[in-house]
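One structure is given below, encoded as structure tokens.
With one protein chain removed, the remaining protein chains of the complex are shown where they sit.
We just call them A and B in the order they show up, numbering each chain from 1.
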Amino acid sequence: MTVRPLLEARNLARHFAIRHGNWPRSRKALLRAVDGISLTVMPGRTLGLVGESGCGKSTTGRLLLGLMEPTAGTVRFDGQPLARAGTTEWRAQRQLMQMVYQDPLGALDRRLPVAKQIGEALEIHHPAMPSAEHARRVAEVMEAVGLQAHHGPRYPHELSGGQRQRVVLARALILEPRLLVCDEPISALDVSIQAQVVNLLLDLQERLGLAYVFISHDLRVVRQISHEVAVMYLGRIVEYGEAEALFHAPQHPYTRALLAAIPTVARRQADISLLEGDPPDPVDPPSGCTFRSRCSRAQSLCAQSVPALKPLSDGRHVACHFADSNTAVAAA
Amino acid sequence: MTITPLVQMRGLTVDFDQGRHVTRALHGIDLDVAPGEALGLVGESGSGKSVTWLAALGLLPGRARIRGSVKLDGMELIGVAGRQLDAVRGRRVAMIFQDPSSSLNPVMRIGRQIGEALRLHRGLTGAAGEAEAGRLLDRVGIANARRRLQDYPHEMSGGMNQRVMIAMALAGEPDLLIADEPTTALDATVQAQILRLLQEIRRDSGMAMVLISHDLGVVAENVERVCVMYAGRLVETAAAAHLFERPRHPYTRGLLAALPALDGPRERLAAIPGSVPEPWNLPAGCAFAPRCGEAETACHHMAPPDIPITGHERVLCFRPRYAPEALVAHHRQPQPANVADMPVLRRTEISA
Partner (left out) sequence: MLFFITTRLARAALTIAFVVTFAFVVLRLSGDPAMLILSVDAPPEAIEAFRRSWGLDRPIWEQYAAYAIKALSGDFGNSMRDGRPAIELVLERVPMTLAITLPALLIKLFVGIPAGVFAALHRNSMIDRLTMMVSVAGFTVPSFVLALVLVLIFAVQLGWLPSGGSESWQHAILPIVTLGAAGAAVLARFTRSAMLEVLGQPYIRTASAKGVPWRRVIADHALPNAAIPTVTIIGFMIGSLIAGAVVVESVFAWPGVGRLLVAAVSNRDLAVVQAILLAIALSMVAANLVVDIAYGWLDPRLRRSRGHA
């Protein structure tokens, strides 16, 4: 028996027409923020979405939830295409898929006690719910995320950063969703608090069978939490596969560089090869493989054609003309 | 053998006057930086790692009250006139900051911003100043350096702006560079470039560096000695190799355990429970005690002893690990210095 994917995106793209500079006659350009990506999230599993700023990972997150209309491509949730934003079907779907943002203070209303904010979605989606039932659900979800009853009447600024992120989680969980899209959910937190939230997310997944799309630039945390990982560069997926294998033996030169760039406690002063320069201007990317301008192994082929995301023997997908020879190098 | 320290900090205390009450951000820091040394300063937000150096250089706002002593080559920096500090800032001690793009003046060309430091500290103006500014930009790895001098900060990426900040810091040929979270706002690949650049510069110039970061990995790869701060105190100081292999303080151990690994089997993270106390609401005794799995009664009531392990390593704890038992026992006797610290703390709480 095969399990049906919870979320399935096919050739998803989002382009923005932008103006270069502030002046009326300035050049119009097309920013391909997301340029044809396909993803699958299985129920109860976590897909990590990694990449540097501007690679399109946050835009992807919003497209997956239907918070933004795609330029092309489709998203199916539980087998059904995403309904048009604002319709009744869309609201029903949105109950089951929620977003968690990076900045908990910005995501919360400063003028409302947090328990009220946590319960707000219930009032909207289940206006007929008796108040005792409402209170019980709020108390339950607060307990699930590790908030105590006395936190309920407090205002966001009276809580610590970690507690605020728990409030945001509780608010997302109150409608019992099946999918959470977390956009850099722990980046704003202190190191010692990050681990608490990561553990909480793992516990919730185990208990509630939640699926996550976990968007982050922190590969250490992504490895900790993800079953599958997609690495994005300039709006495209360059490597996509099972987390353990991807981290253990990265195949795409960009994935390898990203991993090498992470400072770790274990490795001191190791001689690692670094990428040169900044990521290119997304409005004016290099021809062919967009990574070639920073790739040490680029050849003339890379300038001519865009490498397709091809499966390797271990089931992983890599978008590199030399993926097979990369394997050979990694093995050597 | 003792090396005369470049910077000698003794009992550095910072109080922020907030009208109604006074909040103590720094509780008496003792710290030496040797010439040419790379020192890491690790801690979470609010631990006081930035405040320490902003206070030393007189860069805190007027409502900060600073006590104690910071000596640079024997010259006192605390309580001296601004004019004397101007001769130190940028010339002897330079500083770079977390968010490079907002740390540069948006309406001034970067050539002029670098030139300003060259004029102040090395008397270079005109063509000579421009040539040197170009050389500095080239040194920090910016292509087309001479042309880039005409650019404004918004015309460059965050990584490039941090390179400009570094070039500006090098303009005064300082003996010490304070790098305050220099890569936190940057992408991973750019962060690695900037850290490598700092290493190269240090190797070439022999300048000392204090690298302030919340990221243990960044510190581990780039410094020789590490200070761990918690709630306005240094809780552990040790050589980097020792600190990461044999962390003595429970907080250091907690930070390391909370860090997900990049390889090996995936295990549940050992999170430190609770959260960092607010500076106006510090617990009595050891500030870490409420979150510490090894705290005993004394930890909740008495200030922990500051135990010197070797010349450059110390730990602020009743029950440190990897420390000679006799040394710990000796220092667990009530120490006059620590007891004297208590009433100050109390007074702060009462007025708070």
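Note that a residue touches a chain if its C-beta (ideal position, glycine included) is under 8 Å from a C-beta of that chain, and two chains touch if they have at least 3 such contacts.
Just so we're clear, the structure is a prediction, and the values are computed from it rather than from any experiment.
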Absent-chain contact - pick from B:135, B:154, B:301 or B:330: B:154
Which of B:51, B:117 or B:255 contacts the chain that the document leaves out: B:117
Touching the absent chain when the full complex is considered, from B:4, B:18 or B:105: B:105
In subunit B, positions touching the absent partner: 57, 59, 82-83, 86-91, 94-95, 97, 99, 102-108, 116-117, 120-121, 151-152, 154-156, 165, 168-169, 171-172
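Keep this in mind: only the chains that are shown with their structure count from here on.
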Subunit A and subunit B: spacing of chain centres that average the CA atoms, whole Å: 32
Interface residues, subunit B side, partner subunit A - complex: 44-45, 157, 159-160, 187-193, 195-196, 214-218, 220-222, 240-241, 244, 254-263, 266, 268-273, 275-276, 291
Complex interface listing, subunit A residues touching subunit B: 52-53, 160-163, 190-196, 198-199, 202, 217, 219-221, 223-224, 244, 247-248, 257-270, 272, 274-276, 278-279
